[in-house]
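Here it is: the structure, laid out below.
Of the protein chains in this complex, one is absent; all others appear in place.
A and B label the chains in the order they appear, each numbered from 1.
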Amino acid sequence: MLEKLLLNHYEAAAVILSGIGLTNLLLQRNLIKKIIGLNIMDTAVYLFLAAKGYVEGRAAPILIENGSGGWINSASVYVNPVPAGLVLTGIVVSVSVTAFALALTLKLYESYGTLNIDEALMRMTEEQKDIEAKIDAAEEEVLS
Amino acid sequence: MIGMLAYNIPFVSIFVMMICAIITPLLPNRNRIPEKLSCLAISFVGLMSAYLLYELTAGGQTHSFNFAMGHFPAPWGNELRAGPLEAVLSLVFCVAMLLSLTGNFSSTAEDIAPKRRNIFCVLVNLLTASLLALTYTNDLFTAYVFIEINTIAACAIVAVKESAETVRAALRYLVMSLVGSGLVMIAICLLYDLTGHLLMQNMHRAIGELVATKRYMMPLTVSLALITAGLAIKSALYPFASWLPDAHGSSTNASSAILSGLVLKGHIFTIIKIFYRVFGLEVIHLLRMDTVIFILGITAMIMGSVHALRQKNVKRMIAWSSVAQVGYIFMGVGLNTVAGIAAACLHIIVHACVKPMLFTAAGGLSNAAGHKKGLHALMGTFYVNVWAGLGLIAGACSMMGIPGFAGFASKLSLTLASFDHSTVIWALTALATSSVLNALYYVPAVIVVLTHNKDAQKNFTAHSPTLSYKVSMFVFLALNFYLGLFCVPLLRLITRGVNVL
Partner (left out) sequence: MNEELRRIWQSFFNWVMGIGPRPENEVIPPEPPPDLPFTQRPKDKYSRFHEATLKERYNQWLEIHGLHLFSVLYAGLSVLTCVVIVSLLLATVAELPPFGHERNPANNEVIRRYVEHGGHETGAQNIVAGLILDYRAFDTFGESAVLFTAAVSVLMLLGASRRNKADDSQSPKTESAGRNFLQRAPPASTLRKDDAILRGVANLSIPVILMMGCVVVINGHLSPGGGFSGGAILSTALILAANAYGFRRVHSFFNERTFIVSSSTALMIYALSKGYSFFTGANHIHSIIPKGTIGDILSGGLILPLNICVGLIVAGTLYGFYALFSEGDI
């Protein structure tokens, strides 16, 4: 297994990075760190895709002139162009999502004064408790 | 053969909604023009879907076709695919979306600042477009892109009502959704590497060859697990559902209705497509994913209801009930038979019609009680807003599975589908337990709403529901009874659709 991993070392690095990113995204409690985790994960996926598109000894997928006015278009000259296209789309998606998440984080900080989503939750639950106490009081009033 | 008009409908539906979304920011923001345009576009798409459904099932035959997006055929270009199932679902999505908008027309105006209403409409149009694209797409990467549109737009329509709570709920929703999209993206990359395709039927063929020769079984299993987990997080399957009650309970009524009724369903239908069209039922069974989904579905059915029992806020109660209903759908998918998937699709349709009605009704009732959401504040509100009260009662009966209401039909078909399955005892026990639990929280809600209470009624705002509210509620009720009483032709249609899926 180890020599196979060494053979696929770019992919191995990519999945280690994406695991780190995913864990950060899931379990960091600071939202900015969560968003950094998201970006690590996305970038790792691009590394994975770039590694998957590579073929030993081939050129970038931009047609080369063959010297007599034509173009070399044999499939054995260029690397796989599909992963490049997927990465381009992925980058745009990642930029959009990051900007949206940061905007929401800014709004959260404006309302709660914290970047920690659990702390915001705790402050919320105190307010919620007040509301529930009111509901309970109303309930007892009705029952009596 | 399909006429040229019907042939272009999937493409035209998606583009109409997209263009409507793009043009909305340029519109004048008065007289609620953007919302009217959205409603118009959604009804137009709904009518087109109905026509497509008619064409695809005309003369007792079942047609389906692929639509190449551009000049290049299947494995080279993007493709859409339409069959009876896709047509039915897009019709239902359009109807539910339209009714959620019109039913909550007045509460949207109260909850959302005038500056933001324009953008709310942009987001609703984008959500509709992405749901249609998820329904029709035949390409896994297109599905990923539209899942992302869906995610951002869904989180944004939670945060569109300006309050601290919605921002927090939207962030939790966004973080969980992003974990889900990340898993889906990794899985799609793995699948592309193994098969060399992104189109569903080509992937299916390649996976069939891999499984026949027993190659790459481990990466296949992992990618299936990752893609299922990612989409399950987004469709709020129980252990991953902690974000749902916050997001659905705190946002404005129209957003809650759309999110609960439709957004979850788009992701669930994507899972069904991946199971059925990319992997195939035999491979799913071989990799044991059906058992996992079945167990998670059963857990969700029971745990969602248990959580709902403990809620005092009526919207949060209905939101947790959605978790339970998602469990029903996943149980149907986990049966891993055509009948099971057809029953799951029927439940998708039923839930897409009933849950927006419940949210609209709850919104109407709490408006009548002076914007209070506590269950006990709603005492006696039936007599203030009769339409909302009727909606709540019908929705509750439907969720409990009373014969004659919509929920009964889908629960019955789930039961029948589970009979040919080895785990029939578990399925039946879970169905029975969950129905009893549903009754335990819906019956008290109905009783509270029906109880006369002279003291509290003094505080009620004397406000009668608007005409659009009454009409939407009437259509919701009619749909509910239609689905409950005449579900057999619909189920037959869905089964035909699943067979050609």
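Annotations for the structure displayed:
As a convention for this text, contacts are C-beta pairs under 8 Å (C-beta built on N, C-alpha and C of every residue); 3 or more make two chains touch, one makes a residue touch a chain.
What you see is a predicted model, and the numbers here were worked out from it, not measured in a lab.
For the chain left out of this panel, the touching residue among B:A113, B:V443 or B:V488 is B:A113. For the options B:T195, B:N336 or B:T495, the residue in contact with the chain missing from this view is B:T195. For subunit A, the residues in touch with the chain missing from this view are 1, 4-5, 7-12, 15-16, 18-20, 22-23, 26-29, 51-56, 58, 60-63, 65, 71, 73-78, 80-85, 88-89, 91-93, 95-97, 99-100, 102-104, 106-107, 109-113, 140, 143-144.
The missing chain lies against subunit B, touching residues 4, 7-8, 11, 15, 18-19, 21-23, 25-26, 67-72, 75-78, 110-111, 113-116, 119, 122-123, 126, 129, 133, 139, 141-142, 145-146, 148-149, 152-153, 155-156, 159-160, 162-165, 167, 186, 190, 192-197, 206, 216, 218-219, 222-223.
As a working rule, only the chains that are shown with their structure count from here on.
Per-chain Cα centroids separate subunit A from subunit B by 25 Å. Residues 15, 18, 21-22, 25-26, 31, 34, 38, 41-42, 45, 48-49, 52, 82-83, 86, 89-90, 93, 96-97, 100-101, 104-105, 107-108, 111-112, 117, 120-121, 124, 131-132, 134-135, 138-139, 142 of subunit A are the ones that touch subunit B when the two sit in their complex.
The part of subunit B that touches subunit A in the complex is made up of residues 141, 145, 148, 151-152, 155-156, 159, 164-165, 167-168, 170-172, 174-175, 178-179, 181-183, 185-186, 189, 192-193, 198, 312, 374-377, 379, 453, 456.
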